[in-house]
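Missing here is one protein chain; the remaining ones are kept as they sit in the complex.
Right, subunit A next:
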Amino acid sequence: MTDKTPPKSGLSRRSALRLMAASGLATFVAPHFLGGAAFAQEDREPKGRVVVGMSQEPTVFNPLMVHNEVDDAVHFSVFDALFRIDPDGVIQPNLAAEVPSVENGGISEDGLNWRVRLRDDVKWHDGKPFTAEDVKYTLELIVDPKFLSWRTGGHSLVRDLTVVSPTEITWRMESEFAPYLAFLAETFMVPKHILGAAEDPNTAPFNQSPIGTGAFKWSNRVPGDRVELVANEDYFGEGPFIEELIFKYIPDMTVLYTQFQSGDVDLVDQSYITPDHYAEAKELPDRTVTLEPGSSIEGIFFNLERPQFKDPAVREALYAALDRQSIIDGIYYGVGTMTETFMPPLSYYYDPDLPKQEFNLDKARKILDDAGWVPGSDGIRAKDGVRLAFANSTTSGNHLREQVQQYMQQIYREIGVEMTISNLPPAVMWGDFWTKSQFDTAMSGVTFLIASDPDVTNRFASTSSAAKGGQGSNTMQYSNPRVDELLKEGRGTFGQEERKKIYTEVQQIIREDLPFLPIFAYTVVMGRKSGLEGFKFNPNTRTPSWHAAAWSWKD
């Protein structure tokens, strides 16, 4: 389809000559007649096709409806949000003309009144102009109780949405909420004139063939197989430089890698190349295979309400007894980054100066001795009638984690701690067992941030434990008044510099308290054809296809 080969026959000699003459004349005349700009235009003509392989199928195309991270790849390509988080974690304007801040008057001093100015040159894929009415409609639809919305956090605080002009909208927040800026970078705008006219937005035809403002337009979907997008030539931003963008669903990770090898897939999106293939993949010809830091942290999570974990010395000793480098190198094929915090290593808020853990069994024993945990007749330590024994749980069938568990079991035994392994099928493990804190310790990969904002109220605030009646994901049942205080302050502070100070202190306290033991920060193995240029990994989004507008094929 993309190969524009000249017709081989059917062209008479006379018309061929005429064509040659015309094109010769054009090349001669054009530079003088149209100037350099026209030439640049010609260069930017989108061409070629990129096939992105993913191991889960994108199925939700209305970006406001409840969806999975795998759907993000399509959303980021077809739609735009008001803002965009760049790979360095800085929020940039996208549909908005500027990022509102207290300094530029976009956000009031008390953080409650917001004003967003919009670009005036944006068009929907059907040619209609994008205006503040669309923003108002989008933000209202999200909190419509009948609509099967994705996240409503933040949006539910918005009041008094007012369209001042087609390029300006204002609203008031019920309470100050700084993360909302980052949330809006993941909130894609939908067209009011289409979705608003539908009888029921939950079942509107729009959901199967979406219309956005993005660099790519919806073309076709073959369910169970792929989604096809085509270049939006009227895109307001830079790009697109490829004519067709295809998201291909390949249900098995080994098969996904095989198709990357065979060349059927140009770029491997989620769930990336498996670590066991990394060594082989980086030797493949004409392929660029890189390690990119992700946003989740693999760790061991304590249930802090268990008596044996109430003593901080126990957590510290268990941390000192972990040989993390050996785990990464010996079990995870060397793919993983050492970390001391919940903050992703590439986040703007990451604190690199936290105390480094050291693997030292003698130190671990000494900590426990000093804290009064004395070995009993069976060699297992105890204090005040509490045995230092616990179960560790994770998804059954995850071979890498099972190896880590066996290693931990062995090494903890050496310092007089008994660990049993009790793994569960995923649906059970991550059901009430995890969310309602019914485990002793759990091993898991967890993303702590929402929309890359450093606010971790959901994970660390004392009011966020479901087991204690809270509505968040603080399954560790962690509680520290100072952290609660800082988190509250962080939600009401808007400047990135000031917020960095707050979240640095949060990281220091969490490192000290050790409600979880970080094993490593996830690193993904990205693979793409070497000829594919303009690709940049962005740890602040959930998809590597966050900006396909910049991709192009090398000539």
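Here, a residue touches a chain if its C-beta (ideal position, glycine included) is under 8 Å from a C-beta of that chain, and two chains touch if they have at least 3 such contacts; residues count from 1.
Heads up, the rule we're going with is that contacts and distances are computed from a predicted model.
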Chain left out of the displayed complex - its UniProt protein name, from "Roadblock/LAMTOR2 domain-containing protein", "Peroxiredoxin", "Peptide/nickel transport system permease protein" or "LemA family protein"
"Peptide/nickel transport system permease protein"
Given A:T341, A:S473, A:Q507 or A:T523, the residue that touches the chain left out of view is A:S473
Selected from A:P223, A:P307, A:G330 or A:G495 as touching the chain missing from the view
A:P223
Contact residue for the chain not shown (choose from A:P93, A:P129 or A:G153):
A:G153
Which listed residue, A:Q259, A:T288 or A:Q496, touches the chain dropped from view?
A:Q259
Which positions on subunit A touch the chain that was left off?
1-2, 49, 51, 57, 59-61, 65-66, 68-69, 146, 148-153, 186, 202-203, 207-208, 222-226, 228, 244, 246, 248-252, 254-255, 258-259, 261-262, 264, 425-428, 430-431, 434-435, 444, 446-451, 458-459, 466, 470-473, 542
